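Below is one structure, written out as structure tokens; comments come after it.
Only a single protein chain was left out; the remaining protein chains are all shown in position.
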Amino acid sequence: MTYPITRRLAIAAAASIGLLSAGPVAAEGWTPERPVEMVIMAGTGGGADRLARLFQSIIQKENLSTMPILPVNKGGGSGAEALRYLADNEGENHLIMATLNSYYTTPLRTDIGVDIEEFTPIARMALDTFVLWVNADSDIETLDDYVEAVKASGGTWKMGGTGTGQEDSLVTAMLENEFGISVTYVPFSGGGDVARNLVGGHIDSSVNNPSEALGFYQAGELRPIAAFTPERISAFPDTPTMGELGHDLVYWMQRSFVAPKGMAPEAVAYYTEMFENLSQSQEWQTYTAEKALMADFLTGEELQAYFLEEREKHADLLNAMGEGS
Amino acid sequence: MLLADRLIAVGLMALSAYFMWHAYALPIGWNGMTGGPGGGAFPFWLSAIMLVCAAGILLRSFRNGTADNTSKFFDIETLGSVVSVVVALIVTVAIMPWGGAYIALPLFLLWYLKIFGKHGWVLTLCLTIGTPIFLFFFFEVTLKILLPKGLTQPLFVPLYAIFF
Partner (left out) sequence: MELLGHLADGFATSLSPMNLMIVIIGVTAGLFIGAMPGLGSVNGVAIVLPLTFIVPPSSAIILLAAIYYGAMYGGAISSILLGIPGASTAVATTFDGRPMAQQGKAGLALIAAATASFVGGTISVILFTLFAAPLADVALAFGPPEEFALVLLAFTTFVGLGGDDVLKTIIMICLGLVLSTVGLDLISGQPRLIFFDQPGFYSGVSFLVLAIGIYGVGEILYTIETSKSAPSVTPAKLTFKELKYGLKEMNKLWKTMSFGSIMGFFVGMLPAAGATPAALMAYGLAKLTSKTSSTFGKGNIEGVAAPETANNAASTGSLLPMLTLGIPGSPTTALLLGGMVMWGLVPGPMLFIEQPDFVWGLISSLYTANLAAVLVNLALIPVFVWALRMPFTVLCAIVLILCLVGGYAPSQKLHDVWLIVGFGVIGYFLRKADYPMAPLVLALVLGPLMERSFRQTLISEQGNVLAFVERPLSATFIALSAIFFLLPLLNMLRRRMRAKTTAGKPAE
């Protein structure tokens, strides 16, 4: 027990001597000198939060970082709070942010004085998928049944999802456009809440991420109708994709990490390597397979290009939705 | 007491009006199309109720005004202490962003115990030095909640190297 502490003390002493003699040594092999804040763009308990905390746990378990990574939730205003925080901490090396698609949509929807192009991209960990779900007690087995049922309801079909303007409502808008249908969109505070209300029969369908509905699916309470992916999801081999059914509907939820504008390149390299190691860890591999996540690792310039391209797409989507109505 | 009661009622009325003005930015009506009240409806109409009730209190104070005119709202003797504690709190919070919690909070303790509470130096110094140490170990080391550091940030680097 004493050994590690003395060793740490020695390191600390060395570090402080280094500080005194040479000032901040940041050249090669930059390591964080204090705990790293991991801002989460969503509140406690949601999908994004759970994933971010999973990352924290794996990092700690596999010892991927010399300093602890501390998750802080700043979910206010669909992530507006987190984005402003990142923008206000220009040049900070001990701050990273876990993002989701509100990374694009929030600045597009409300003017919060943030341009995501300025932020430093770190790594994209995964793409989360979307699936159209109905209650297993309903007669709907195929997409055609579904469209017919929605049309028959005359606009009273209840589609549950997360807050208006967030991912689920965008997917719903895509569905409405593609099939010429109209649904009553009921916003809930989280994906888990949506799944529960679908099982309880309080809503008629949802576009939950698989991870949110998986438990109910396994218990035979929910039925997947179609997946919004280019290829079938391995966890639901019998569920056709929208593409197979002749509809070009694909939508992803990205799970990435970004850093403030002006982070030192050495620090960026450090975090990139940390997440690269993380993406190769056993825990992460099992998790993505079980939860039907597409682990699609991407970094640097390519990631930035991806972000900008997605932002364009979302701008179009929001316009098509008739934002504000 | 009476004057203070009226002033507070007027203050609450002003506050509700301010809330209503803010809420008015969003739809406050009942929208049959999307089913039910708009985004501003709850804050707007609740503030309106607040406004009416505060006005009611104000009117009531004029109607049976002389009832308790005798009791004073403030105890003048001790009002000074309240004001000074509030000022000290404001100063403390204002110091936090640039001086950090580990300068602001001991300064507050020093002032409160020594000057405001007139305690001896031993007790004052024990608490002034002991509290930040406790806060560091309880909040930062154990709970991993980092307190604001401001200028003192570099001083904590070696400590982090030891304890994390």
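Per-chain numbering from 1; labels A and B assigned in written order.
Keep in mind that, in the parts below, contacts are C-beta pairs under 8 Å (C-beta built on N, C-alpha and C of every residue); 3 or more make two chains touch, one makes a residue touch a chain.
Bear in mind the structure is a predicted one, so any value in this text is a computation, not a measurement.
> One chain isn't shown here. Among A:Gln56, A:Asn93 or A:Thr241, which residue touches it?
A:Gln56
> Which one, A:Met174, A:Val199 or A:Ala292, makes contact with the chain that was left out?
Checking the options A:Met174, A:Val199 or A:Ala292, the one contacting the hidden chain is A:Val199.
> Just checking the interface: what residues of chain A touch the absent partner chain?
Residue positions of chain A that touch the missing chain: 43-46, 49-50, 53-54, 56-57, 60-61, 72-78, 80-81, 84-85, 109-110, 112, 156, 158, 163-166, 169, 184-189, 192-193, 195-197, 199-203, 214-216, 218-219, 221, 283, 286-287, 290.
> Of the residues in chain B, which ones touch the absent chain?
Contact residues on chain B toward the absent chain are 4-5, 8, 12, 15-16, 19, 22-23, 25-27, 30, 32, 34-40, 42-43, 46-47, 49-50, 53-54, 56-57, 60, 73-75, 77-79, 81-82, 85-86, 89-90, 92-93, 96-97, 101, 105, 108-109, 112-113, 116-119, 123, 127, 131, 135, 139, 142-148.
One rule holds for everything that comes next: only the chains that are shown with their structure count from here on.
> With chain centres taken as the means of their Cα atoms, state the distance from chain A to chain B in Å.
Centre separation, chain A to chain B: 35 Å.
> So in the complex, which bits of chain A are touching chain B?
5, 8-9, 11-13, 15-16, 19, 33-35, 37, 67-68, 70, 184
> Over in the complex, which chain B residues touch chain A? Could you list them?
35, 144-146, 153-154, 156-162, 164
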